[in-house]
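Missing here: one protein chain of the complex. Every other protein chain is in place.
Entry: chain A
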Amino acid sequence: MKRTGKLALGVLTAAAIAVGGVAAEKAAAADEEIFIPLTVYRTGPYAPNGIPIANGWRDYLKLLNARDGGINGVKIAYEECETRYDTKLGVECYEKLKNKGAKGAVVFNPLSTGISYQLIPKARVDEIPLHTMGYGRTAAADGSVFKWTFNFPATYWSQAAAFIRHIGNVEGGLENLDGKHIGLIYHNSPYGKEPIPTLETLSEQHGYELTTYPVDHPGQEQSATWLQIRRDRPDWLIMWGWGVMNQVAIKEAINIRYPMDHFIGVWWAGSEQDVEPAGAAAKGYKAGNFNGVGTDFAVLDDIVEHVYGGDMEAAKEEGLGTVLYNRGVANMLYDTEAIRTAMGKYGDKALSGKEVRWGLENLELTEARLEELGATGLVLPTRISCANHEGEGQIFVQQWDGEQWSKVTDWLEPFHDVVRPKVEAAAKTYAEENGLPVRDCSQEG
């Protein structure tokens, strides 16, 4: 017995040494390729949401490599790293992947608000841009402070504002919001607290009453909260939830017979995974979104053809056409177009993170370009600038008909006059707290 113990210890040490050695060897072997790290979560409690996004990422990059031979002829290398939606593992993945490839990682998509908060200061020092697409720190929309972080196409604050606009539209005008009662049920974490300041400011302007209902992580137990909602009966209910919290909340809403078409989820509470457990009973439930739903896009046809060899069934198994898969495709489309933009300036070769940051900041996706990419309607035309890292900030509201999501509103304009000053104030505070310089955007080329 004792001898086996020692033996095991020996084997373990040897394995550890071997792993360290081989890993170092591999990093040196990469040639002239663009390296995009993919921090995914295919395991752990949030895997149902993480898998379709990761598949969308992977498939779009595969498509570019298979159909076009990469971006402008430069092959894309990518590597997945499993984070389990855990901040500590996310940091480990970041450290592991940041120096891979010919010139290091060109852009990180942390895919978790927690990991984003970790990486925002680090990425600035390492000169690798972050694209926190619709999550992370809202203040990063102000590019004069957050030079290395981009959160287009929209932020949580824009989304909250767009929800109020939607509610106003349904109620027959923003003036009718006066005296209405809006509830916010949120994940009690930095992520869930994001919309509160925006909703509070808008409630002062438009006269609705706001009540907040925090739900503690992970949100499996919400009966007390819903008892309170049942008592208060808010006219509208907005949800800032994530993972299992969404499914439970939707079921609870059905249980108290809350009118589902007055219940709006954040874009992380608006995927098939969130409503399917409740199925047809969730009919009418609404959610925000910033990427097109369904399979009716030329780019998705290309993925089926080039990545799955025309096998639609196999592609659908991997999530093609679902909300989160399409979001993954949209995400990589943005990033690769930014790389293409950067190549316009620096040439068609492997780029560094610094060069791709320029590409992200000067990204301009026109209607015509989206048409070429076969992504009309998948994302909105977007223009990023030094001052504005959020883009247009427009979203739409989709509704669950019991079987699938469909877009029920036009793209909604957030209240830029309300959101933007708040973004700038928050960015200013952040800059002061952390002693960061503020760029003068009129000087940037």
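As a convention for this text, a residue touches a chain if its C-beta (ideal position, glycine included) is under 8 Å from a C-beta of that chain, and two chains touch if they have at least 3 such contacts; residues count from 1.
Methods note: contacts and distances are computed from a predicted model.
*Asks:* With one chain of the assembly withheld, which option in "Branched-chain amino acid ABC transporter permease", "(2Fe-2S)-binding protein", "Hydrogenase" or "Secreted protein" matches that chain's UniProt protein name?
*Replies:* "Branched-chain amino acid ABC transporter permease"
*Asks:* Return the single residue from A:N72, A:S189 or A:S203 that touches the missing chain.
*Replies:* The one listed residue touching the chain not shown is A:S189.
*Asks:* Out of A:N49, A:T87, A:N246 or A:Q398, point to the residue that touches the absent chain in the complete complex.
*Replies:* With A:N49, A:T87, A:N246 or A:Q398 as choices, the missing chain is touched by A:T87.
*Asks:* Touching the hidden chain in the full complex, which residues of chain A are there? Just list them.
*Replies:* 1-2, 4-6, 8-9, 12, 15-16, 18-20, 22-23, 26, 40, 42-43, 47, 51, 80-82, 84, 87-88, 91-92, 95-96, 99, 114, 117-118, 121-122, 124-125, 137, 188-190, 193-194, 196-197, 216-217, 426, 429, 433-435
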